[in-house]
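Complex shown without one protein chain; remaining protein chains in place.
And then subunit A:
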Amino acid sequence: MIYFLIFYKKEDEIMHVTLQKRDKGQTWSSPILGQGALDPYSADLEQKRLMLQRFQEEEYAYASCRSGYSPSRIQVSTSLRLNSLGPALTQGPSWEARAPIEIFYFDLLALANYSEHLAMVRSFLQAVSSEEVTPPLRVVQMEGLAVLKIIKHCNEFSPALVTGQLLGLDVGSVLEVTNCFPFPTREEDEEIEADGANYQLEMMRCLREVNVDNNTVGWYQSTLLGSFQTVELIETFMNYQENIRRCVCIIYDPSRSSQGALALKALKLTDSFMDLYRNNNFTGEKLREKKLSWVDIFEEIPIKVSNSALVSAFMTELEPESPVAQCDYDRLKLSTAPYVERNLEFLIDCMEDLSAEQNKFQYYYRNLSRQQAQQQAWLQKRRVENMARKAAGEEPLPEEDPSNPIFKPIPEPSRLDSYLITNQISNYCNQINGVAGQNFNRLYMMKALQEN
């Protein structure tokens, strides 16, 4: 730890020492090695604070050299007050002070004082700090335990759809899911709903007692053939998003797991979509402005699976010796017809919904163009009339008439539904494509076997 002494003064038995670190923006866990280290959380906070300060200074230097403003004085800020500093400093050879030192004010950073640029700088700061605090979510790291628990819960209740809560930690750009617990199946009754909330609190409290991470990081739900893109899902997302900064939804598809695939997906809503949803703005114009197409509603986040060393040791020890596992049988099964059939059924339903939505839009556009034509006609008439009045030397009538029903704007239907249906359809298409691709593999393999 190296610091430069800037100045010190002695007044009323109190010595003020101001030191500046050589490397700005670097956090020290303690001013003097081995004395009162900061805990990691405060160290993190301190680091953020220093980053801000550094930014402020740089921003300030930039602003002052532009405007010719120069700092009149350095304001001394106190951030750490240490009583035990005396011995460490007095032992130094160049330190002359022998007077009893009671309190030291110890400054980590001298801050420049700025008055007029503050407001501008602050807005910059906010932009920077919000970026600093939330790096984009890149990976969802799940514990094997959480994966197994989700699968167990979803499979046991399949084909009913179930949900549960994910617990874990938010570490930088990684969201760790270390545990989860299931929700009881939903009831419509309000009383039972309140009961459900109690259940959730109780469960969180209990799990915290046995040292399980008790931060909510999202929820999981099972799905049938990937039909999860609904308005409810988005609403749940928005609810969660209000309370926790970062949340994901893990989707598990039991029907696909019978095909030997681990159908786990981590989803989140994209930021631009959330903005639009908050303002409930799904008109064509807004969507075009934001360049948001149906692909951009959900964002899939890659999943990593991690296990503790203990679990890994157990599994290595206990793994049965057989060279083929259940998932191999599942994958090589030739009969995929029921799965494809249901997929197609859902697809057809969705296509019908989509065409209904399309009709709605056509109807809207037809009405819109009819209205525009009416408006034009009315305007034409009014202009001719005005011309006549002008010729007669009368006051012209106004060219707008808000009381006229043809000027009432027709509400544009929301595009959210059609976007969701489109997403759904593309999902089914993907699944069908995937299965068909696998079927080709299987069939050609069968052919090879038969020929042999």
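Definition applied: contacts are C-beta pairs under 8 Å (C-beta built on N, C-alpha and C of every residue); 3 or more make two chains touch, one makes a residue touch a chain; residues count from 1.
Note that in this section contacts and distances are computed from a predicted model.
Chemist: Considering the UniProt annotation of the chain absent from this complex, which name among "Rab GDP dissociation inhibitor", "Radial spoke head protein 9 homolog", "OLC1v1017421C1" or "Eukaryotic translation initiation factor 3 subunit F" applies?
Modeler: From the listed options "Rab GDP dissociation inhibitor", "Radial spoke head protein 9 homolog", "OLC1v1017421C1" or "Eukaryotic translation initiation factor 3 subunit F", the omitted chain resolves to "Eukaryotic translation initiation factor 3 subunit F".
Chemist: For the full complex, which residue in A:327, A:387 or A:406 touches the chain that was left out?
Modeler: A:327
Chemist: Among A:171, A:309 or A:392, which residue is in contact with the omitted chain in the full complex?
Modeler: Missing-chain contact among the listed residues: A:309.
Chemist: From the list A:158, A:179, A:236 or A:371, which touches the chain that is not on show?
Modeler: Reading the full complex, the residue touching the unseen chain is A:179.
Chemist: Just to verify: which one of A:169, A:238, A:351 or A:384 makes contact with the chain not shown?
Modeler: Touches the omitted chain: A:351.
Chemist: In the full complex, which residues of subunit A touch the absent chain?
Modeler: 143-145, 147-149, 151-153, 155-156, 178-179, 182-185, 195, 199, 202-203, 206, 209-212, 257, 259-262, 264, 284-285, 287-288, 293-294, 302-320, 323-328, 330-332, 340, 344, 347, 351, 354, 358, 361, 365, 369, 422, 425-426, 428-430, 432-441, 443, 445-447, 449-450
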